[in-house]
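Written out below as structure tokens is the structure these notes cover.
Missing here is one protein chain; the remaining ones are kept as they sit in the complex.
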Amino acid sequence: MSPAGGPQKDIKDYFQVYSLGEANLPNPVDIPNGQYIDPSVRIPLDPFRKISSHKHPIIQDKRTFELAGPRQLIYFQPEQTRAAIVSCGGLCPGINTVIRTLVMQLHYRYGCRDIWGIRYGYQGLRHEAEDSFVRLNPENVSGIQDAGGSILGSSRGHPSCEEMVERLIKHEVQILFTIGGDGTQRGAEEIFDISRKKGYKLSVVGIPKTIDNDIAYVRKSFGYETAVSIAAEAIRSAHNEAVGYRNGISLVKLMGRHSGYIAASATVAAGHANFCLVPEVPFSLYGRGGLLEQLAKRLEERKHAVIVVAEGAGQNLFEDNQRSYDDSGNVKLENIGEYLRHTIVEYFKSTCGINVPLKYIDPSYLIRSAPAGSGDQLFCNKLAGAAAHAAMAGKSGIAIGYWHGCLTHVPFVRLRDYRQMISPGGSLWFNVIEITGQPAQMLAT
Amino acid sequence: MSPAGGPQKDIKDYFQVYSLGEANLPNPVDIPNGQYIDPSVRIPLDPFRKISSHKHPIIQDKRTFELAGPRQLIYFQPEQTRAAIVSCGGLCPGINTVIRTLVMQLHYRYGCRDIWGIRYGYQGLRHEAEDSFVRLNPENVSGIQDAGGSILGSSRGHPSCEEMVERLIKHEVQILFTIGGDGTQRGAEEIFDISRKKGYKLSVVGIPKTIDNDIAYVRKSFGYETAVSIAAEAIRSAHNEAVGYRNGISLVKLMGRHSGYIAASATVAAGHANFCLVPEVPFSLYGRGGLLEQLAKRLEERKHAVIVVAEGAGQNLFEDNQRSYDDSGNVKLENIGEYLRHTIVEYFKSTCGINVPLKYIDPSYLIRSAPAGSGDQLFCNKLAGAAAHAAMAGKSGIAIGYWHGCLTHVPFVRLRDYRQMISPGGSLWFNVIEITGQPAQMLAT
Amino acid sequence: MSPAGGPQKDIKDYFQVYSLGEANLPNPVDIPNGQYIDPSVRIPLDPFRKISSHKHPIIQDKRTFELAGPRQLIYFQPEQTRAAIVSCGGLCPGINTVIRTLVMQLHYRYGCRDIWGIRYGYQGLRHEAEDSFVRLNPENVSGIQDAGGSILGSSRGHPSCEEMVERLIKHEVQILFTIGGDGTQRGAEEIFDISRKKGYKLSVVGIPKTIDNDIAYVRKSFGYETAVSIAAEAIRSAHNEAVGYRNGISLVKLMGRHSGYIAASATVAAGHANFCLVPEVPFSLYGRGGLLEQLAKRLEERKHAVIVVAEGAGQNLFEDNQRSYDDSGNVKLENIGEYLRHTIVEYFKSTCGINVPLKYIDPSYLIRSAPAGSGDQLFCNKLAGAAAHAAMAGKSGIAIGYWHGCLTHVPFVRLRDYRQMISPGGSLWFNVIEITGQPAQMLAT
Partner (left out) sequence: MSPAGGPQKDIKDYFQVYSLGEANLPNPVDIPNGQYIDPSVRIPLDPFRKISSHKHPIIQDKRTFELAGPRQLIYFQPEQTRAAIVSCGGLCPGINTVIRTLVMQLHYRYGCRDIWGIRYGYQGLRHEAEDSFVRLNPENVSGIQDAGGSILGSSRGHPSCEEMVERLIKHEVQILFTIGGDGTQRGAEEIFDISRKKGYKLSVVGIPKTIDNDIAYVRKSFGYETAVSIAAEAIRSAHNEAVGYRNGISLVKLMGRHSGYIAASATVAAGHANFCLVPEVPFSLYGRGGLLEQLAKRLEERKHAVIVVAEGAGQNLFEDNQRSYDDSGNVKLENIGEYLRHTIVEYFKSTCGINVPLKYIDPSYLIRSAPAGSGDQLFCNKLAGAAAHAAMAGKSGIAIGYWHGCLTHVPFVRLRDYRQMISPGGSLWFNVIEITGQPAQMLAT
């Protein structure tokens, strides 16, 4: 969870944001009391203060983020600006709210009426995807926030960034909003780089989408709260199944390739799971102190158990296997859910001679495709508003970050600093330990 | 959906209910206006009237059901009667409401205070399951109706009925309520038969539990409405996933081993599915008019498709395979969901060279373990009330049926007459055809 | 709950349906297996059979209903027929589903493409309401079933029926679907009568809408199930408020002007209310055995109480007051909710000297405007399908009824036979008594 340290620490311009040019047009957005963002006020990467014995606070890290929000002066002439929106990767609650707010803000607040959606993700920027641009306006985005999914559709992978930039130039797109995960934002970074090299003034602004909540400098990503809420419901159901049978075991597989936030938070929110397995905390199956022994103990004592497992957990168990990759370039994970399902059943059959009734529950698509809850509705609104403001002000090559309660501008390049993960020594994992009663470590000795 | 015909048609005592003896004790249940059930009023198996040209109604089937409800005179002395409740088989929304209402009715209305729950289904009636009887009272069933699952737990399979009867006699149980499906009620029938042969006065009253809604003479089973409601939500999510990708396909597998009611009703209720496959309507995969051709057509026209499949659909596709059986004695079905998932992906890859993004969604356990919705709360209340009245009146060997809006007494033996299934010529299937737009037949020519 | 008796009993044509003319066009609706409705099969008003001692069933009431559904031959030429839909009165979950299904059926099944919605109820049929006709087609009704309310809007009251008929003739409307309550269907009856007198061939088919579930020959009206479900949630919340304070009282006011179905069913479904007050069962406030005494007893024993009151309950308490009427011609009821709220607080202050913390909860609009639950989605689908079939077959002057599980055709004139009400001697009220523990009678002696 903590950003990478190292020698860059004292670089003042670590989070420097690129501008397409001087912003010298008055902002048509009518802010009550006219409180536009003051560019000299920034939120530090490390806001905490170390108070020494003589109580002089020491600033240990000078890096600070630019705050997102409406600027007094903007770069683009709204009536003459063409904007486009693309959404990529897996579904996530809130995409439609982001799309809608972008359109509403650009249209009503800035007076920009030339807004387009690109169908089916980056694949819609292929040369041959001719019909992939659809006009967006307040009428056709009305009410879409109440539906899950993405009205634009999505896809995995992308054509060459060179091709995508050509397509954007051909369509005279000046602002591109990229809704997507780390792969998408890497693509956006390359689009930004290529367009700069070509001297084409393109504002590329990313809205990070990661249901796993694992992108750097984005403490909370949109859709994540809703995902936790539905995952918690699934855990409650799993509990009912488990207690319904002698030695009943429910195994709930949740999203989380490298970061187990959904599994951990849903475990705490639901309060019924007995084991929570996440990628950040390796565990053993066999041997003293391993999961199977703990599980056997639990069954003996309470006659049922609920296990929550993030999809990327326990990859240490497959260390010798070959790796393969999907269309978005992500490592294909071994299926820990199916593996546990079979291993557990087999273990109890062979060691205790009992057939444990194990129910395997994988609610992933039901979670991804759900409409955003009200917290995410609010959050998507703010994120999309921030993205619109950044783009109109001529910022480019940035994603909207979230840091200590503030929306920020994060240069694309910085998103690669680290992956946000659960700290095994932090409070979320501590809460998991508390609520499950599982041992802090399940590594066999 | 229509009961078996045949020569028994004119047997007046077709649905004759067995009584343990004369009911001659006044019913302590204080009915407002004292309207106890009039035993001479019955609901016909076939209530419709054929009006000939000269308008004289003809009764074509003389069979009628006894109506369930409180009787003026009862058989058991409530203060001296011991009742037990057992729930078996898969979970289903509403089991806890049935348990709670049984306890509340017996306790408060009849004054029977000697009520027991048997843990983990019929397995709790094994000789060695010594701790399997738990006392039930208004305090420990308070609020359980709000939770899914079964507070008593359940199991599949059972010890010999001989053993179960011995156990019941040993514990001096006089009334046994059996909450379960057709297997459970076959067991209940045998318990009833054995106890009769032994001359032991045991009232056995079944509350049919079948999330598939497939038991004879039970038009609507408890939990079914709730199941449809949650299944419909899953279809809505599946729709979001499908439209989210070019050629996106969502495949939702729902319960329904021999009867596709949940799949069909959820399809109509959700209104987003394009194909609904049920056991009652065989279909082909390949060839002209088969599912795959229809699916390809749909993708070409609309770029996405949602398929709902009942777990027992398409068993004709596996005709040559060997059959195996589970612990409850049910035929193990071939996994049509997994089969379609692979076949569809393979088909589009080999015939069109495209990778269709297929999302496979199986919400079964999330449905089974959900708490009952309000419609089922009401219905479980009535069912359990009817069961309590029947037992106290000394009826035995019956399940509570539901026919043309009335709760009835159905002798166990009759439950084997037929299995309730969707009529391919009836209105539910017609609604499915209408709302999906799928062809009435998908058998390849 | 039981229809009016009397001398008409033996009239064979009691529920005779009017036809605009001979139906001699083939039905384009492709029914699987071709099972169109057989007009000679009818469902009896009284399907029960009285079995005398010698077991010969006696038919006591010869009246039977025509069954709704698709006919082999139809009257209107679909391609040349203009249909219109109007929704009147208060909102109710499911109106949009009814509208959508009517449009989908007429368009896709019958090939009728000339379908109109009338804005804001009967008021849209005023001469001066010029823009009140809006074209309806599958595109603009797509997805509306997921939203509450009515896309057409509604209104109370209406212009003269003469004026409405003129307007319909001027617009060459041949089929009119009227979604509304008893007032609306009385209007529809008059429209039917006038158009007949004028010799104008107009099919008028009503879809009864009554959240109170109080229309004759309609055992369950659409939206009612959803209403009960939301009302039950409100009772659960009310329970939390009540137990949260010493002597806490929650008073939940629900819909039900003359029939307390929502209050009674929600009470049973929620299982937390201690008193349920409905119009059908008068009660006293003061005196021995009156509500206040019972309430005081409950507070003394349990320290909290939840009261559910239907809006039309306790009108006996206002007997001497003058009556006034609303725009739809309904009697304005005295506000029993507000009255109880003040009376209860005052009673405990004056008799016991305590300030009871009373929370008054009126969720009516939240209930009326909710989207239909899945049970109602299914039911609305069937109702609207039945209405479309009836109209295309040339039936007129009828509403779609629901009797012993079957959809029927009920002549408008018959809707005035009686008002459906809870029978104080029947099973629903018995369930209320059981679950609340309230006395069967609370009339002071």
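Per-chain numbering from 1; labels A, B and C assigned in written order.
Just so we're on the same page, a contact is a pair of C-beta atoms (placed from the backbone, for glycine too) under 8 Å apart; a residue touches a chain by one contact, two chains touch by 3 or more.
All values reported here derive from a predicted model rather than from experimental measurement.
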Quiz item: Looking at A:L152, A:I215 or A:V268, which makes contact with the chain not pictured?
Solution: A:V268
Quiz prompt | Of C:T64, C:T101 or C:Q123, the residue in touch with the unshown chain | solution = C:Q123
Quiz item: So which of A:G117, A:G312, A:G385 or A:G401 would be touching the chain we can't see?
Solution: A:G385
Self-check item: Which of C:S19, C:Q72, C:S237 or C:T343 contacts the chain that the document leaves out
Solution: C:S237
Quiz item: Which of C:Y245, C:F318 or C:Y418 sits in contact with the chain that's absent?
Solution: C:Y245
Quiz prompt | Absent chain, residues of chain C that touch it | solution = 91, 119-120, 123, 147-150, 153-156, 233-234, 236-241, 243-246, 248, 250, 357, 359-363, 365-366, 368-370
Practice problem: Quickly run down the residues of chain A that touch the omitted chain. | Solution: 12, 30-35, 40-44, 47-52, 55, 57, 59, 62, 64, 69-70, 100, 104-105, 108-109, 145-146, 219, 225, 228-229, 232, 236, 265-266, 268-271, 373-375, 377-378, 381-382, 385, 404-405, 424-427, 429-431, 433-435, 437, 440-441
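By our rule, only the chains that are shown with their structure count from here on.
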Quiz item: What pair of chains is linked by the most C-beta contacts?
Solution: B-C
Exercise. Return the distance between the CA-based centres of chain A and chain B, expressed in whole Å.
Key: 42
Quiz item: Where the centres are mean C-alpha positions, what is the separation of chain A from chain C, in Å?
Solution: 47
Quiz item: If you average the CA atoms of chain B and of chain C, how far apart do the two points sit, in angstrom?
Solution: 29
Quiz prompt | Numbers and ranges of chain C residues touching at least 2 other chains | solution = none
